[in-house]
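Only one protein chain is missing from this complex, and each of the others stays in its spot.
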Amino acid sequence: MSEWTFIALLFVISLVTPLLPIILGRILGPHKPNAIKNDTYECGIETVGDTWVQFKVQYYIFALVFLVFDIEVVFMYPWAVAYNRLPLFGVVAGVIFIVTLAEALIYAWRKGALEWL
Amino acid sequence: MTITPVTIAFAIMAIFALGGGLGVVANRNLVHAALFLVLSLFGIAGLFVLLEAPFLAAVQVLVYVGAISVLITITIMVTRRIMGITETINRQWPVAAIAAALTLVTLGFVILSQFSGQMPVADVPPDTIARMGAAFASHQGYMLPFEVASVLLLAALIGAIVVARD
Amino acid sequence: MADVFTTIYDWLTGLLAGWGASQLVIDLVMGLLGSIITVVYLLTLALVIIWVERKFIGRVQDRIGPNRVGPWGIFQNIADVVKLLFKEIIIPKGADLIPFMLAPAITVASVFLIWAAIPYARTLIGTDVNIGVLYLVAVSSLGVMAILMAGWSSNNKYALLGAFRAVAMLVSYEVPMILALLVPVILSGTLRVNGIVEGQGVWYVFSMPLAALIFYIAQVAEVGRSPFDVLEAESEIVAGFHTEYSGMAFAMFYLAEFLHAFTISAMTATLFFGGWRGPFAQQYPTLGIVYFFIKTFLLYMLNVWGRATLPRLRIDQIMSFCWKFLTPLALVLLVLSTLVDKVASILLEDVVPNYYAAGSLVEMLPRSAVLLSVNLLVGLLAVVWIARQGRKERQRLAALTSPAPIERQAAR
Partner (left out) sequence: MIPLHWYLLVAAGLFVLGLYGVLARRNAVAILMSIELMLNAVNINLVAFWRYLAPEALNGQVFAVFVFAVAAAEAAVGLALIISIYRNRQTVIAEDVNMLKW
């Protein structure tokens, strides 16, 4: 458990450390807001419409394919740890798993889901 | 109950988990709700560490915080346009609250009557992850669920791509 | 004095125990001390590497680089920090204050946390958790959420667009990265980072060079540096997700980027280049820290060199490269090398009894030779394939730009 004490403490400290200079900057730096300065930056042109305009679905598709791959690779890690003592049969089981993963990739590719349009 | 460091750690993690959960269901701003979800998931990862299942804690952060929350947040931001509405709770919320309260009372009663009190606890064997990996790849172990999980995820991916791109 | 770190650690714990501190207090004090040392050392390191990088890139581009503040300009960064401290942190109209301020902090924290599990020497590691490799991946995936927070809370179209783009790219490159990361785990049979280093009698970059290459490329993309720096393509999306940040809040993103570039080099050095391993490092752990920093620094300079010379790729090229080249390559490599490795271990059972031995150079040679030949074969196939694809693409482009043959005849 003591190793996790260190990680927990480092977690707190590494969150606080970058916040300190930001707060210090707020105190030391000038603070003179005005309507033009605080306006949304859009290369000098006044902003048109809402920021949250509709974005294309492609960003979402990439995150989706990533999610499926992520969880599948997580399954592979215990298998990788045990690899050295697995029989050939066990390695083939893992390979079948990877091939299923590759099928998902091929499907997404053929469907054109991996194109940045 | 004496206060030990483990108890304090447990209390902090439980507060994260439950407080984050409360933020998820009660916050009207959906992006804030998603951030509270991340907080809650972190608390749960901490609970896994306290339960001596660090593998699950890492997977929790990797899969839930790194992937599922990101996907949820992107969905919220993509469908943002009509979310200026303030009413996020429906008309049947009192019924929902009563149902939730009743469930809590029932669950609490069962837990306190069946599982309270100290019990002898064995140590966790050190090579749990390696044994799990070996079990994933042996036919006496979990080989069938292992392969079925990959097919399930393949099906989910195909379905999601078809549905989202129609 | 073979092992300075253990000596100091034992002396400190002995001192605390002598004062009557309990095991818990010792753990807390040592943990606190360790994390403060880690953070302070990383901040100092950042000051140094930013100067080195600016000087180096200056020379590459035939400039001098910073040269005003102090000898060779080494105090330039301190002057910059002071300047940034006195700059106004502008909070744009409609910003969501708490996520807006938390995002840079989380970005920096996700880099700091990686160093908890990187061994500097055999006896000097923050914490050798038994899921080390997964910890490294999990922690570095926190940055993605911070980028989404920054982009959303800025209330700016460019920031949100940049954040979406950055997230799509970062999560994509996480896939080949975690696939390549399976290789050290398979070879060493453990998730402990120090166990992986101890297992590298033959550095894994020599037995699995392709995996090391995939890992390094994916990590460079995770930092978002040239040629993968579309996160802040000025001509397209201003400064990306940190468009609205100024003063110290911006400086934190800047700090995180430079430290992350160094950190990925440290991770690659640890997982594929033998970490602290080197002559006599086993007996004299203090030497290990020297080897570790030499390797890390060389890999870091490789990264800086790339940053100074490579042009920026288009976002669609970057995504295609990840999903249509790196990921399939990693999958093919994993399948072939695990199968061949296992079959070879069975065939060679009589000749090489302890095929899976890890740690000593001689014992690891047979396995490394088998894996290296698989890697060379897959690498060759990949080069042939990509050359063919390139030729097709060039022909397609040529057909698009030159006038069609029929038109030429008509003109004649």
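Should a chain be cited, it is by its letter among A, B and C, assigned in written order, with residues numbered from 1 in that chain.
The definition used in the following text is that contacts are C-beta pairs under 8 Å (C-beta built on N, C-alpha and C of every residue); 3 or more make two chains touch, one makes a residue touch a chain.
Here the structure is a predicted model, which is why all the values come from computation and not from measurement.
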Chains in view touching the one left out: A, B
Touch list for chain B against the chain that is not drawn: 6-7, 10, 14, 17-18, 21-22, 24-25, 30, 33-34, 37, 40-41, 44, 47-48, 50-53, 55-56, 59-60, 63-64, 67-68, 71-72, 75-76, 78-79, 82-83, 87-90, 92-93, 95-97, 99-101, 103-104, 107-108, 111-112, 115-119, 121-125, 128, 131-132, 135-136, 141-142, 145, 149, 152-153, 155-157, 159-161, 163-164, 166
Residues from chain A at the interface with the omitted partner, ascending: 57, 60, 64, 67-68, 70-71, 74-75
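Throughout what follows, only the chains that are shown with their structure count from here on.
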Category of the chain touch graph - line, ring, star, complete, other: complete
Of A-C and B-C, pair with higher C-beta contact tally: A-C
Distance between the centres, which are taken as Cα means, of chain C and chain B, whole angstrom: 29
Residues within chain C bordering two or more other chains: 129, 134-135, 160, 164, 167, 171, 174, 189, 191
Where chain B touches two or more other chains, by residue: 54-55, 59, 62, 66-67, 70, 74, 77, 129-130
Chain C contact footprint on chain A (complex, rising order): 2-11, 13-15, 17-19, 21-22, 24-26, 28-33, 35, 37-43, 47, 51-53, 55, 58-59, 62-63, 65-66, 69-70, 73, 76-77, 80-86, 88, 91-92, 94-95, 98-99, 101-102, 105, 108-109, 114-116
Residue ranges of chain B in contact with chain A within the complex: 6, 9, 49, 54-55, 59, 62-63, 66-68, 70-71, 74-75, 77-78, 80-81, 129-134, 136-139, 143, 146-147, 149-151, 153-154, 156-158, 160-162, 164-165
For the chain A and chain B complex, residues of the former touching the latter: 1, 4, 8, 50, 52-55, 57, 59-61, 63-68, 70-72, 74-75, 77-83, 85-86, 89-91, 93-94, 96-97, 100-101, 103-104, 107-108, 111, 113
